[in-house]
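One structure follows; several queries about it will come next.
One protein chain omitted, others in place.
Going in written order, the chains are labelled A and B, and every chain counts its residues from 1.
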Amino acid sequence: MELSDLLSNLSLGFSVAAKPLNLVWCLMGALIGTAIGVLPGVGPVATMALLLPTTYYLPPEGALIMLAGIYYGAQYGGSTTAILINLPGESSSVVTVLDGYQMARQGRAGAALAIAAIGSFFAGCVATVAIAVAAPPLTQLAQQFGPADYCSLMVLGLVFAIVLARGSVMKALAMVFLGMLLGLVGTDVNTGNLRFTFGISDLFDGIGFVPLVMGLFGMAEIMANMTNEERRDLVTSRVTGLLPTWADIKASTAPILRGTALGGLLGILPGGGAVLASFSAYTLEKKLSRTPERFGRGAIEGVAAPEAANNAAAQTSFIPMLTLGIPSNAVMAMMIGGMMIHGIVPGPQVMQDRPGLFWGMIASMWFGNLMLIVLNLPMIGLWTRMLLVPYRLLSIAILFFCCIGVYSLNNSANEVLFIAIFGLLGYLFFKLDCEPAPLLLGFILGPLLEVYMRRAMLLSRGDAMVFLTRPLSAAFLGLAVVLLVIVVLPNIRKAREVAFVE
Amino acid sequence: MRVKGSQDLAAGLMFMAAGVAALWIGADYPLGSWQRPGTGVLPRILSWALIGIGGIIAAKGLMVRGVSLLHGAWAWRPVIMVTLAAIAFALLVDSTGLAVSMVVSMALCALGTPETRWREFAIFAVIMVAGSALLFVKGLGMPIRVFPWS
Partner (left out) sequence: MKRRTLLGVGAGVAAAAIVRHGTARAQVQNYPDKPVKLILPYAPGGATDMIGRPWADKLSQAFGQQFVIENRGGAGGLIGTEAAAKSPPDGYTLFLAPSAALTVLPLLRKTPYDPVKSFAPIARAGDLVCGFVLNPAVGPKNFQETLAYAKANPGKLAYGSAGLATASQLRLEMLKYRTQTDILHVPYRGSADALNDLLPNNVQMMNEINVLPHVKAGKLILLNINYPTRHWDFPDVPTLTELGYPDSDVPIWYSFQAPAGTPPAIIEKLNLKMNEIAATDDMKVKARMINVVIPPQTPEQMTQHLLADIKATDVLIKAANVKLE
């Protein structure tokens, strides 16, 4: 694309996005998004589905600007509960829990929230530019990925899960496998067979991510904290320093840059792309750090990088939707629904037929990110003060929001029953010192791995060499092996030393 | 032989149990062919992996000094009450609406800790019910009724 074209497109976009009414819709979206992001369990998909009929009465630009605002607003809000009460609101904020909650327990919730917001803002701005400048070439890049490449990418992602473990590598590995097994529950896409459903029709589509997280994190955390005063007093008693120090910002700059780049690239891949983004950004920082032992114990880089990555990925996941009309996740499917309501058929022609809408939406993302940071930084004081609510009441509120959040997904009361089961399981994991984060990654990536593996085998007509002959796939597998060796070797050595000492 | 790390032993046994259970439930899932790997391939790989790793962790628990299973109290009262609270919400929400199911489940949750002050709880419950009715039913338009008669 010519530079002059780009400039004229962007000026068109900004002229559309800066219309007062469109700014209002953008603000509305950002506000609603932040609110539902903060509410555990209530996610952007359910909210957008509920609000879709309302957008019918808005002009198409306004409707899409607002819907988009809900999505990236939720990314900002989602980290709030992850940091404050150890409850990830979205799959992409699972890693934020690891160090964010530790920071909160050390009384640094304010710094963690601020760095999450700053990282998200920076990543959002950069990714917006990336969409404007490079949407078509990035689309081309994503199209280079075949099923075999995706499969190997998932293998690499699972190795990341082991790296991010804070304690025993063996337990983390077992949790990954257990998570994959839980991910297989439901109807097998390739054959239609039912697996591990016990004849319960609510399990035919598998276990939902939200009930699993609400149980493993939300419910288990309440159970653990209700008796253990020492544990929760760490959270509630000391809230100092609302803003990050210069040292924090300096330590976070490079991780935010790297997280943005990684997230922006992975976001364009459909399916697990956005989730992989935050996990791999965390893994990268832990590997690059000179003091990896701080990770999982309140390292600010462990909040900055994944938050930047997930927001960058949230923005670039618009690319396949905008250029090809292909939704890369459920939220994008809702955006497409929003377009259809207004008589816009998503597909490659939107860019030419409706330039005002296309570029206006991209420009609005920049406004939205600006509004979000302006909104969120002053809110930090308020959020951290929430921790001063007595735990006997806070726990009840968390429980209720878990329940209503899960209910809101499918209006299904049975899914609320699942969180009771996963709560018990989560408490057992807590007592046995097994971290749930690797389990969640296995849960998300395991089924994708299987689907891509079988699709690759089907399309290669049974030739397993396809995983090694495709360059992308071979590169991912090679990287996975190297990483695995780096992680596991020191542990084996350590274990042997310990054994010898015994 | 004396158990040196009962927490690891228990964790290892848990993973092994999960592996054995999955293997047993999934025993008749077909394995398929190379071109069409069947339903049972990944479950079986994962089951054996869980049994193997669980075994290693359990062995470590037997031989290497570690944390005891009894380290830190088991919180039976909150575990039971919080679980019951979620179950109550699930069972009541469709038949009685938001207000009744919320009050019942919140009260069960409050029974989970001896710190509950009931007067404070009553005020809190009213605020929560009113707030969520406004937020979820009025604001977000969720298809859920507030009172049994509405």
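In this section, a contact is a pair of C-beta atoms (placed from the backbone, for glycine too) under 8 Å apart; a residue touches a chain by one contact, two chains touch by 3 or more.
Note that the structure is a prediction, hence the values are computed from the model and not measured.
Undergrad: Return the single residue from A:Leu10, A:Ala134, A:Ile326 or A:Leu472 that touches the missing chain.
TA: Touches the omitted chain: A:Ile326.
Undergrad: Given the contact definition stated above, which residue among A:Glu61, A:Glu90, A:Asp202 or A:Glu221 touches the chain not shown here?
TA: A:Asp202
Undergrad: Considering the whole complex, which of A:Ile341, A:Leu428 or A:Leu483 touches the chain not shown?
TA: If we include the chain that is not displayed, A:Ile341 is the one touching it.
Undergrad: Write the list of chain A residues that the hidden chain touches.
TA: 45, 48-49, 52-53, 56, 143-147, 187, 189-193, 201-202, 204-205, 270-271, 320, 324-327, 330, 333-334, 336-337, 340-341, 343, 345-349, 410-412, 451, 455, 458-459, 461
Undergrad: Spell out, residue by residue, where the missing chain touches chain B.
TA: Contacting residues on chain B, toward the hidden partner: 30, 38-39, 141, 143.
Note that only the chains that are shown with their structure count from here on.
Undergrad: Rounded to a whole Å, what is the gap between the Cα centroids of chain A and chain B?
TA: 22
Undergrad: How about chain B: which of its residues touch chain A in the complex?
TA: 7-8, 10-11, 14-15, 18, 22, 25-26, 29-30, 32-39, 42-43, 46-47, 49-50, 53-54, 56-57, 60, 63-65, 67, 69, 72-75, 77-79, 82-83, 85-87, 89-91, 93-94, 102, 105-106, 109-110, 112-113, 115-117, 120-121, 124, 128, 132, 136, 140-144
Undergrad: Help me check something: in the complex, which residues belonging to chain A touch chain B?
TA: Of all residues in chain A, those touching chain B are 42, 47, 50-51, 168, 170-171, 173-174, 177-178, 180-181, 184, 188, 190-191, 193, 195-196, 219, 222-224, 226-228, 390-393, 395-397, 399-400, 402-404, 407-408, 411, 413-414, 416-417, 419-420, 423-424, 427-428, 431-434, 446, 449-450, 453-454, 457-458, 461-462, 464, 495, 498-499, 502.
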